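This is the structure I have questions about; it appears just below.
Taken from a larger complex, these chains appear in their original positions, while the remainder are omitted.
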Amino acid sequence: MIIVLKPESTEQDVNNIVERLQHAGLRAHISKGEERTIIGAIGDERVLKEIPLEVFHGVEQVIPILNPYKLVSREFQKNDTVIETKGVRLGGGHFQVIAGPCSVEGQGMILEAATKVKAAGARLLRGGAFKPRTSPYDFQGHGEDALKFLAQASAETGMPIVTELMDPRDIEVVCKYADIIQIGTRNMQNFRLLTEVGKTSKPVLLKRGLSASIKEWLMAAEYIASEGNRQIILCERGIRTFETATRNTLDISAIPIVKKQTHLPIVVDPSHAAGKRHLVTPLAKAALAAGADGLMIEVHPTPETALCDGAQSLPPEDFAKMMAELAPLAAALGTQIG
Amino acid sequence: MIIVLKPESTEQDVNNIVERLQHAGLRAHISKGEERTIIGAIGDERVLKEIPLEVFHGVEQVIPILNPYKLVSREFQKNDTVIETKGVRLGGGHFQVIAGPCSVEGQGMILEAATKVKAAGARLLRGGAFKPRTSPYDFQGHGEDALKFLAQASAETGMPIVTELMDPRDIEVVCKYADIIQIGTRNMQNFRLLTEVGKTSKPVLLKRGLSASIKEWLMAAEYIASEGNRQIILCERGIRTFETATRNTLDISAIPIVKKQTHLPIVVDPSHAAGKRHLVTPLAKAALAAGADGLMIEVHPTPETALCDGAQSLPPEDFAKMMAELAPLAAALGTQIG
Amino acid sequence: MIIVLKPESTEQDVNNIVERLQHAGLRAHISKGEERTIIGAIGDERVLKEIPLEVFHGVEQVIPILNPYKLVSREFQKNDTVIETKGVRLGGGHFQVIAGPCSVEGQGMILEAATKVKAAGARLLRGGAFKPRTSPYDFQGHGEDALKFLAQASAETGMPIVTELMDPRDIEVVCKYADIIQIGTRNMQNFRLLTEVGKTSKPVLLKRGLSASIKEWLMAAEYIASEGNRQIILCERGIRTFETATRNTLDISAIPIVKKQTHLPIVVDPSHAAGKRHLVTPLAKAALAAGADGLMIEVHPTPETALCDGAQSLPPEDFAKMMAELAPLAAALGTQIG
């Protein structure tokens, strides 16, 4: 951590800061430049963070040098984390497509969706039982019934299930049926929920918050990891910007940055990022080409009757077409899908 | 709701949409322009929202006309909502200052803070027992002990307490001690938490999400109201933008917009918006001048030892100075503080 | 254009608006819903735009239905525009890579850069003579000398030149040497400059503004087209968001949106978008996969001595490696580079 002093700071200001650092078991390294004196604080940055150095007399700014996350960093673990569930591997060279409807609307519907996305090449099934909806008047999901339907579809197709957990009180019931627990965008900084899933042994798919920086996203992953669960899949799903032509702006650069900063796999959800069906395939291709470890795609047997996200859901035939277009691209990149 | 058709749409497309609308009990009103045909869908927009009209053949775009919230709208209730707790009124011409530390660090500390902010003119006491922290390694709050210390400080000073609820499982313990329940920025779309506080009889202070539009913020308030609890205070605390000179960008325009759109009171938290102490007083003045119903200010007896948010906390003497500067401003505006 | 009236609007308000519309030669179509009356204004939206309907009594909001651009729209011209200069075609299935240094630092340097990028597969040469720099104290480019060096490099390699015009007073000298005139990000809404290049017969590469919506970007293109010059290449180079891990956020979704809305070709500049060398290749691949018509890449013979943008420039060997990786990807997509 670097502490930059104001031009008018005094010897006394420097001494106070140095003393406070030493009191906390840290070393101070003073460097007097032409226009500013700076103090390098050497030692555990976690200890440093707890001292509000910005309010010490004479301080102009405080600049952290290290990233605040540790367990999820590439520095901590060099090798890619590979998530394995029911024989399906994701990460470390294994590219997977997770597909299925926004919400599980019924037993037949989810089975139809599962069968069709599997036939097209998806290896994991998504489907919502508990739905976070912007309006209290919108459909909120079928709850445990939906989880049961998902489990049946999983039993029949052999596909592991990804489904969202919204409330720490539902953790038992969700863990009973789900193979991978999804933490949604709006809960990325629901720290209690992160702590709870950190205590389970299920892999967690952690969606990026709408306005979360990559650093904050990795700190959310660190919450989970710090409880002992390091089976984390990051999911980029678009960030909020001024542009209104898309629902969100897919941050494609997040892929190479995340791959460099962390050992965790990253998948991309182009359906939620774009909010429009015709953008899903081009964005899916871009994500594959940029080095993502997988995709998460909304597919509905009949989008025009969907209870949520109809506008961005692909019908099964469009999904199959997308998968057919991704295959040669993957081959050219030396990757294999599924 | 307005449905705009593509130039190449057919008579059949129009008929399909009209039929679907009529099937849902709505009326359709067709208008053929020179370049586009548009269909006005007349009836309950909630019913309309459940039909994914965007994916119907021939549709170019779907434009909602009405705001999605109802109970919290000024259209639904003309008169300002006034929140009253332990004899303190906020809203409808009653301007109040809520003050106190980021977190309750101990019994003596919170009592000292309470006594000093009360002396300076604050009428409500804030203090965190459960703290949402970006890092799992940061101080997470003293939990129920902190609530007890708050209650003692309240008993001694007569100030009602505002404190944050992070987890639906804590609702009983928080309601036992708190007078106003705070929903934090990161939980603005934690819909389960909103539903829970909607079932209580305590007033709720709802902070705006970091990247929440005003519309989404009011929809979050609607979640609470739809459960029966209409005692809601909105709290603007800065939004996320590209500017890095401040921690967040205080959206001062939100004040007059919210006052026009809703009957709920709005307070402003300049401490979190700016993240820097020297900005608190100018922003507090701006909020008062723009028509806010109150302020929420972080005050710490000794900011340089604060366990969180030290950089933005005012020491009691600066807070007293701020209050002294606000008084003549309030008088000039025809308002009274406290 | 749709005019939504306030609930409290009167018959007189409706009549005033209808009269004003009719006076302007437009037709009005009134539709009374349950909660709002709306007026559809039928006729030329350009005429409509000149009437400030928002300030008419009783008006709640005014919603445009049509896009404000015409000549550059896909509706106006179905077929892709292909830009051809000195035998090199870009757009309509022709994918091209434009490469070269940020600024032309000398005669030998630009020739070396040109020779090397050509050997790797680039068909167009970029290089700055007039440089828009954030600081007045930074290197501002070698001006006409740089243009001459570019012309020599072009003569020796046969590559057409892309270079930036910053000032309408330089248009003659730039047109004397350049094959394609670049309008930079900071000048995207320098309307006088757009008008001037609209009067020339040179193709124009129009960079997207840092915070320009796609609609505003296409309106800037419309400025050029409305003067008679329809040889326009759009260049996506990242937008400004809250994320600080990249210099800008590459808006990859802009590619399929632009391809749908307009007939103009679009190229992507990953160098400026990311601001970091290690991100250039993954973003270039993503752009190709998402359907871009080309790339614009900063290449410097020795980045560590570069007078500008060294951090994001590829050395020639890295550029060659990137081109080698793009080739099989292009083949898999059914495209050919060059």
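Lettered A, B and C in written order, each chain numbered from 1.
One rule holds in what follows: a contact is a pair of C-beta atoms (placed from the backbone, for glycine too) under 8 Å apart; a residue touches a chain by one contact, two chains touch by 3 or more.
Remember, predicted model here, so these are calculated numbers, not experimental data.
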### Message
Counting all identical protein chains, and not just the 3 shown, how many does the complete complex contain?
### Response
4
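The rule is simple: only the chains that are shown with their structure count from here on.
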### Query
Distance-wise, how many Å sit between the C-alpha centres of chain B and chain C, to the nearest whole number?
39
### Message
Report the inter-centroid distance (CA atoms only) between chain A and chain B in whole Å.
### Response
26
### Query
Could you say which residues in chain C touch two or more other chains, in rising order?
241-242, 244
### Task
Quick one: which bits of chain A touch chain B in the complex? Just the residue numbers, please.
46, 49-50, 52, 54-56, 68, 132-139, 166-169, 186-187, 189-192, 195, 210-211, 216, 219, 222-223, 226-227, 240, 276-277, 303-307, 309-311, 313
### Message
Help me check something: in the complex, which residues belonging to chain C touch chain A?
### Response
211, 213-215, 239, 241-246, 249-257, 260, 273-274, 278-279, 282-283, 285-291, 328-329, 331-333
### Complex contacts: residues of chain B adjacent to chain C
2, 4, 7, 29, 31, 33-36, 38, 40, 42-44, 63, 65-66, 75, 240-242, 244
